[in-house]
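A single structure is presented below for examination.
Only one protein chain is missing; all other protein chains are in place.
Order of writing sets the chain letters: A, B and C. Residues in each chain are counted from 1.
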Amino acid sequence: MATLVQAVRLALHVGEERHGVTDVFGEDVGAPLGGVFTQSQGLRTAWNTPLDERGIVGAAIGLALAGQRPVAEIQFCDYAFNAIDLMKLAGGICWSSAGDYNCPMVLMTPVGSGIRGSLYHSHSFDGQATRLPGWKIVIPSNPLDAYGLLLSAIVDPNPVMYLSPKALLRAKAGPDERIPGEPDDDKALAKMIDAPLGDRSKWKPEWPDVKDLFVPIGKAKVCRAGRHVSVVTYGRMVPVALAAAQQLAGEGIDAEVVDLRSLHPLDWECIEASVRKTNRVLFLNEDTEVTNFGEHLVRRTVEELFYELHAAPRLLAGAHVPGVGLADNLERASVPQLDQVASAMRELVGHEA
Amino acid sequence: MATLVQAVRLALHVGEERHGVTDVFGEDVGAPLGGVFTQSQGLRTAWNTPLDERGIVGAAIGLALAGQRPVAEIQFCDYAFNAIDLMKLAGGICWSSAGDYNCPMVLMTPVGSGIRGSLYHSHSFDGQATRLPGWKIVIPSNPLDAYGLLLSAIVDPNPVMYLSPKALLRAKAGPDERIPGEPDDDKALAKMIDAPLGDRSKWKPEWPDVKDLFVPIGKAKVCRAGRHVSVVTYGRMVPVALAAAQQLAGEGIDAEVVDLRSLHPLDWECIEASVRKTNRVLFLNEDTEVTNFGEHLVRRTVEELFYELHAAPRLLAGAHVPGVGLADNLERASVPQLDQVASAMRELVGHEA
Amino acid sequence: MTTTIAHDSAPAEANDAALAPELLVRMHELMVRARCLEERLIRMNKQGDGYFWIGGPGEEAFNVPLGLLVQKGQGPQFDYLHLHYRSSATLLAMGADPVDALRQMKSTASDPYSAGRNFCNHYSVRKWNVVPVSSPIEVQFSMAPGSAMANKRAGGKGITIVQGGDAGTAEGDFATCLVWCSRPGNELPCLMIVTNNLWGISTPAGQQHGEKHVADRGRAFGIKTAVIDGNDPENAYRELKKAMDYVRTERKPFLLEAMVSRLYGHSSASGANLVSEEADCLPAFEKKLEERKILTRVAIDELRARTTQELLEASKRVREEPQPQGADIWKHVFADVDLVGSAHGSNGRS
Partner (left out) sequence: MTTTIAHDSAPAEANDAALAPELLVRMHELMVRARCLEERLIRMNKQGDGYFWIGGPGEEAFNVPLGLLVQKGQGPQFDYLHLHYRSSATLLAMGADPVDALRQMKSTASDPYSAGRNFCNHYSVRKWNVVPVSSPIEVQFSMAPGSAMANKRAGGKGITIVQGGDAGTAEGDFATCLVWCSRPGNELPCLMIVTNNLWGISTPAGQQHGEKHVADRGRAFGIKTAVIDGNDPENAYRELKKAMDYVRTERKPFLLEAMVSRLYGHSSASGANLVSEEADCLPAFEKKLEERKILTRVAIDELRARTTQELLEASKRVREEPQPQGADIWKHVFADVDLVGSAHGSNGRS
């Protein structure tokens, strides 16, 4: 089964072969490295840029406006904060020109903690991204969604931000998450599309004939159905929420886990249905907790579902401090941990463990 | 009585004369213009910079770390979005060095709509600013607070963001808002400290002997006490909320209006006391409504005061679109208007008008 | 003869060839139209028919030739324009209807550039590859390399033209454009233009810029440069043609700095009044045309009067056109179809 990063690579390959992708570019995205996480190895249209995030976002806009179909990468979202103005600009091109122009570009960037990345390789970007009107924003939590969301992003006529949870990049797909056309044996897949160590000058990937699969932007997924409490989350926190639900199942608590997959547009119907069912909801993400996207979800929940709630909705998110520290204890204290998620769920259902 | 912009100028003058301000700088901040809103006219330490916001924020950090006391300006907050990374850096200097360094700088920038500023002179910055750990954030709504908050910002050893609601800059102080030492007659004040039109090469301001006054950072103000509903707001929306409260008074609704003045640190005690009293709260600001600071306030309210609430807390904020359009109808439809504020308050108290 | 203030290569012979009288008359007519349009926009603003004015009076001698030399069309076979908010004369020279500028000033729903959303002189014309002009200074210099890559790939002669002011070159985006356009083996067909009026709002260039010429910054990157007098339309035409020919044929960048005037100050925020100290390209050019018997004073005055009158009447009609409605803010947040890609299925877009 493909890993998340292999799924991204396969989608980029399908994008350049069948869906008009003209450029996959960013710092160290081209040969020989193929991206600091190997996501762009062996791609026909991948190239290296100068070390200049403003140039990368700017070039993507210029390429898009000139009818190309760029997929640009910011090496780590931690380094995207000098180009927020350009992202605002991209998000406003269709609107400010009253529909004269559209700006079809994909901006990919790895997000989140979990790899002991210290201050500048642990940032989340969901809070910042959801403050950019005019952008669609997706964030997969497994290889199949990674593949299907990226293809949908590529064919979308609007700017789409593609956030990759870096701690999940090497996570393998579950049995029900096979990409149509990928080889059964994942060793085989690695042999075909992972660049060898050492000299790669002669290496060529051997692409499996994977099929189109579009995960619609704006559709969430109920990863686990449950009756007692809902956990609405995305990205790296999805497996954490599922593990917590597993734990609680043993205690007779039946938790529902919703993976949003798209942050904008938002699948409100899915959230609403879940809250109406369980009457208790925990919103979970690892971004800093002040002016956090989860607070938007809390706000909308109290505005629209106040009288459905049997307990105050909760948000569990990252500590509002300047960075995620490197030492184990510091990183753990900065972003939600399994035990915290589980106890927040328990509190919501009123079981004090 | 001084206008808000005159109050800022007086505080900057007191800052450079008595509190160690070494630099007041930004684009067109120095002579002859003294700032696009006249805020820095006649100041001894005011100077013009290159057209480079990154350079401005960077220089402010460098000056601060070298023991200077800079007050830097971004001409419009709309143009601050290419330097968010540098703001994050400033907010993280004390933390990342584990207290080895502090970074005493003030970053001033005009915010908000209300002057028909179109797409790039109407942005708010409260949502973005509250996502910057390590910064203190203040936003005055009247001349006296403008004066007292700026002096507090100047003497604070940390980075402080000073957001000036541009639509209120020319608003005059109320009778109870006189700056200690300012002349009784405001014509006299204008004569003393407003630069003349035309040639200013020989002009020198004549500074009134205004006294120190420090409005503590982190303290909100109840502008109007009331029993039926609370409106928690700041900046340009304060006078709007007061006007709405005035209107509702006629309908027998007694509204309380809280002016936060500081967004971080936050005067939670003040909000809590107000909500416990009225059991109904409207949070009001003009920033875009998704991942909005008011949603943080809603979240904290439901987390801590859920069982105090007699109605679902409301947020009234700006439309989540790429910009504020120029035409009257567009600007009005994009940011909260008096009638919307009044009816939101009515709904909260259950009076349908 | 041609006035080049500084040049990498000696001015080519061809350069000095006089321009055909028809072309001079055409340029003059467009310069007059552009000037009258800006004067009308300023009036409208002062009369309360528009909240803000910013524009290009004083840059006509440079911007008109620029517009005439553009290879106009949609898609990467044609020129892409990333313009400044002072480029009205370029738009008119390309054939834009001046009334559309009045509509944007009055923020009418009929404003084809932004439907009443943006400030005046913030154009967007997809059918001519004029990308939306935006207020943030210099961002167009970060975007330009993108469209220039598309031009290069498309083969053909299309180039990217990016224009901004002098003060704005202090932004990192200007350096970004130099770096990205000169990557070894990937040089881009990009004509970078700095229209230098020696001001940034109230700040004189000499106070902030240590460069003798802004254009000198191209040298370290091996980018050809020139600094020219932008107040002489004949000179501007020749220098622009030379620079464009180089970019079109060599497929490499060129950095052109044109010295121009800021005739009505920065914007309505600074009063928008005539600045008598600034050189005015129009009377200077008209004097030449009279001396050379190409135009008579009478004809010139008549043209000016007629154009002024036409625009006055147009502004009255525009005043009656409907304003956008509040609900319109929700339109065009997202595009439903790919408009920019439609110009060429060539890249195999599905």
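Assume a contact is a pair of C-beta atoms (placed from the backbone, for glycine too) under 8 Å apart; a residue touches a chain by one contact, two chains touch by 3 or more.
As the structure is a prediction and not an experimental result, all values here were calculated from the model.
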Open item on the list: Out of A:G55, A:G226, A:G294 or A:P313, which residue would touch the omitted chain in the full complex?
Closed with: A:G55
Open item on the list: With the missing chain put back, one of B:P32, B:G58 or B:P208 would touch it. Which one?
Closed with: B:G58
TODO: Could you please point out the chain A residues that touch the chain left off the display?
DONE: 27-28, 32-33, 36, 48-55, 78-79, 82, 116, 118-121, 319, 321-323, 325-330, 332-334
Task: Residues in chain B touching the chain absent from view - done: 18-20, 22-23, 49-50, 52, 54-55, 57-70, 85-86, 89, 92-104, 133-134, 136, 155, 157-158
- [ ] Name, in rising order, the residues on chain C that touch the hidden chain in the full complex.
- [x] 170-176, 179, 182-185, 187, 206-213, 216-217, 219-223
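Methods note: only the chains that are shown with their structure count from here on.
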TODO: Could you let me know which interface, A-C or B-C, is made of more C-beta pairs in contact?
DONE: A-C
Task: Chain whose Cα centroid lies at the greatest distance from that of chain A - done: C
Task: Whole-Å separation of chain centres (CA-atom averages), chain B against chain C - done: 37
Open item on the list: Distance between chain A and chain C based on Cα centroids, please, to the nearest Å.
Closed with: 41
- [ ] Mark out which residues of chain C touch at least two other chains, giving numbers and ranges.
- [x] 114, 117-118, 134, 136, 172, 333
TODO: Please list all residues of chain B that touch 2 or more other chains.
DONE: 54, 79, 82, 119, 321-323
